[in-house]
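As you look at this complex, bear in mind that one protein chain is not there, while each of the others sits in place.
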C-alpha cells in the first residue's frame, strides 16, 4: 500500500460551558470554550470506516458538561487535567488526549453607593456580571498516560506606549525607503503561550490562577517599563521577566503584530504634526510587522510549537 | 425619464485616527473610527459622472486628520460637530453632513507598587495603555445647516445575571414546546442608541463625556437591579432609568439579543443540575431571541431609525 | 408617567434551516438563515413583565422548522410570506410580522468524465454540493394583516474593473491632495436592496427566483459595461438598468464601498508602474469611500430605510 495514515486526532471542538457556583447570595462564574482532541489506535476508522474504537465526539461533549458538574471548574488547567486523564485512562484505544480551553473573564457590576437605584443595595450585584472584554486566556493540556504538558497563555491583549520607542540603525538595501524614527508609538496585540515545567502527578501542581495573574502582570509591566529600540527588544524583556520571576514556567512563545500608527503628514495643510506637541496618527490595519520569538530557561528544550500562536 | 435618483450620500468611511495629548510626562489618548457621509446637490455625478460638485472622499479623510490636530478631540460628539459644520458651511453643494464615530477606550497600565520592575516607578505608566476591551462607544452627528441631531450610544457590552430571572405565563400555541423557567440566566450584548434634545447652537451643549458615563452606569445598574420576568421588562427598566435621570436625553433605542444559556440535561449520567446548587449551562450561539424597543420621554417624537441598531 | 414605550418588536433571530428535497436520486438543497420579528399589543410585557400576550421566541423558531417541512421552501420570499401570514393571522396580539432571510447558494460537485473515481459516474454527484461562496441573497418580508412589503437583494458580491474607470474634475479645497486618475481600478462589494411593487394577495406574485437572477445579472452587466467617471455613475447605471428592465421592482438602494486599489510608487526602486503596462496595486482595507443611493421609478414613494444596508 503506497499511501498510509500519519498522525491523527479527533474530538468535539468549542464546547461552550458556563458554570455558576452559588456561595449563598454571592455567585461565581466560569465561562469556558473547551475543545477535545483524542488520538490512539484509530487507523481502522480511517481505512474502513469501522467505528469500533471510536468514542463519539458527542460523548466527549457530554463528558465536558458532566465533569463541570461533578468536579467543578477550579481553574481551566485543572479542569483540562481531569478531562484528559479520564479519556486516556477509561478507553483503551485512546493513548493521548489534548484539551484546549479558552476562558472569558467577567467582573462584577458595582452598584453600591449609587443613590439612584430602584430597588437598591450592594447585594443585588452579587449575581450580576459584565464581561471584562480584554484578553482571552488560553490553555492546552496534553496527557499521554505518563507525562503532562501544560501550555497556558493569552491572546488579544492590546497595549500601546505613546512614547519611549525608537527605530533606527537598521540595514538599508535597494528596497529600503523607511525613515528612521526617534519617538514613535509602539502598539501590539499580545499573543503569548508559556509552558509549565510541571509534568508529573507526583509533583505538586502550580497555582494556575495565581501563576496566570502574575505572568500577565509581568508582561504588562515589562511592556510599560522598557524604553524600546525595537519590538524584538520589548518582546525579550516581556519574556525574560517571566522566566526570571516565575520558577514554574520554563518557556514562553510570543507572536506580536506591530500595530502601526503612522504620523499623518499635515504639512500640505500648513500644520506641524510633531510628536513632542502631541500628534495625530493613522492606525493602520494591514500590512503589519509580525515579531515572533521564544524565550526560555537556559538548558531546557523548547517544546512550544512555532505555529501554535499562528495569526 | 422613468427612473430617477433618490436619497444619496457619500464620503470616506472608517478613518482610524489616534490623537495623543501630552501633559508633561502624562499622555492622554483618543482612539476613534470616523465615517463621513455628505449629501446635497449631487444628482449630476450620478447621471453623467461629472464630479464638479464632488469634494473627494480622500479630502474628507484629510479633513478628519487635520481637524484632530487643529481642534483636538475633546469628545467624539464635539469632534463630529466641528467636522459636520465644516463640510456644510464650506461647500455650497453640500447640504447635510452625517458623521459617525466609534470610540475605543483605553486604561493606563498600573505599575506602581510593584517591586519587580527593571527601571521602576509610577511615572513609566503615564504613557502606557491597555485597551479596555468592553463596549464600543458610538455617536452619530447630523447637521443640515440649521439643526443638529446627536445620537450616541454603545454596542457589545456583554452582561449576565446568574439568577433573578424567570420566564413563564406566555402564550402557548400548537408549535410551543418551551418549558417555563423560574430561575434562569439572563444575558445580553447591549446595543443602545440615545438621542439628545440638544439641536441648536444657541443652547448650551451637554457634557458629552459625563453624559455617556452616567447613561452607561444607569443601564448597568438597572440590568443588575431588575428582578426580571422577561427581557422586555429589563430593557424597559434600563431605558426608563436613563430618560428619568438624564434630562438631556429624550429617546433611547435598544437591540438586545437574548444570549441563551441552556441548562444541560445531566440526568442520563445520574447527575442533578438544579440551579439552587449552582448549575452547568450550554452557552448557545444561534439562534437567539432578539428584543428591540424604543423608550422615550412622553410627548417627544421618536426619531432614532429602527434599523440603526441592526444586528 | 413621563417615560413611555415606543416601537418594539421581538422574535427568534438567525434560525439556520437546511431543507433537502429528494427527486429520486437527485437532491435539491435550500440553506437559509431566518429571523423573525413580531410586534403588536406588547406594552404590558415591557411595563410589568407579564407574558400573557407573548408567543415565545422559541415557538417562532419551532414554527420556522415546521413550516419548512409542511410547506417546503419554494423561495426565500415565499417561505417568508407563509411565516408572516401565520403569525399575524393566528395570534390576536400580533399585528405585524417581519421575516428576514439570508440564503446561501450551493452548486453541484461535477464528477462526470473523470476516470479516476473509486465508484464512479455522474449520478454520485446528485447529492453532493459545494457552497457557491459569492454573494449572500437577502430578503425581508413584512405583513401587517393587509399589505405586504417585500424587499430583496444581496450583499458581499465583490466585483472589479481593471480599467475603464477615471476620477477627475472634482472640487478642490484646502484639504485636497488627491491626484486625478485617468485609468484606475474600480472595485466594490455590492450591497443592494430592491423593493417589489407586489403588496396585495389579490395580485399575482412575481417569480421570486427568476427576478433575483435577472436583477443580479443586470447589476453585473451594468458594472462591466459602464465606462465610469465616478462610482456614483456606475451605481446609477446598475440601479436604472434594473428599474428599466424589471417591472416588478420599483426601487433599489445601494451601499457601495470603494475598495481602493492604490498604484504602488515603485520609482524609488527604478521601476515604472504605469497602468498601460499592467500595474501593481496595494489593496487597502480602511478607510474606504462609501457611496450610497436610492434609484427608483419616477412617481413612486421611496420606502427602503436608508440604514437597512448599513455597513
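We just call them A, B and C in the order they show up, numbering each chain from 1.
Basically, a residue touches a chain if its C-beta (ideal position, glycine included) is under 8 Å from a C-beta of that chain, and two chains touch if they have at least 3 such contacts.
In this text, all values refer to a predicted model and were calculated from it rather than measured experimentally.
Novice: Among A:136, A:199, A:240 or A:275, which one touches the chain that has been omitted from the display?
Specialist: A:240
Novice: For review purposes, identify every residue of chain A that touches the missing chain, sorted by number.
Specialist: Against the left-out chain, chain A lists 1-16, 35, 37, 42, 45-59, 61-63, 66, 90-91, 93, 167-173, 175-178, 228-230, 232-233, 235-236, 239-240, 243-244, 251, 253, 257-258, 286-298, 302, 305-308, 310-311.
Novice: Suppose we count only contacts with the excluded chain; which residues of chain C make the list?
Specialist: 15-22, 27, 29, 31, 62, 65-66, 68-70, 106, 109, 111, 114, 116-120, 124-125, 127-135, 157-164, 185, 217-218, 220-227, 237, 241, 245, 261, 264, 266, 268-269, 271, 273, 275-285
Novice: State which residues belonging to chain B touch the missing partner chain.
Specialist: So the residues of chain B touching the unseen chain are 174-175, 177, 268-269, 285-286.
What we mean here is this: only the chains that are shown with their structure count from here on.
Novice: Quick check for the class: compute each chain's Cα centroid; which one is farthest from the centroid of chain A?
Specialist: Of all the other chains, the one whose centre lies farthest from chain A is C.
Novice: Between chain A and chain C, what distance separates the C-alpha centroids? Give it in angstrom.
Specialist: Using C-alpha averages as centres, the distance is 37 Å.
Novice: Going by the touch rule set out above, which residues of chain A reach two or more other chains?
Specialist: 268-269, 285 - these are the residues of chain A that touch more than one other chain.
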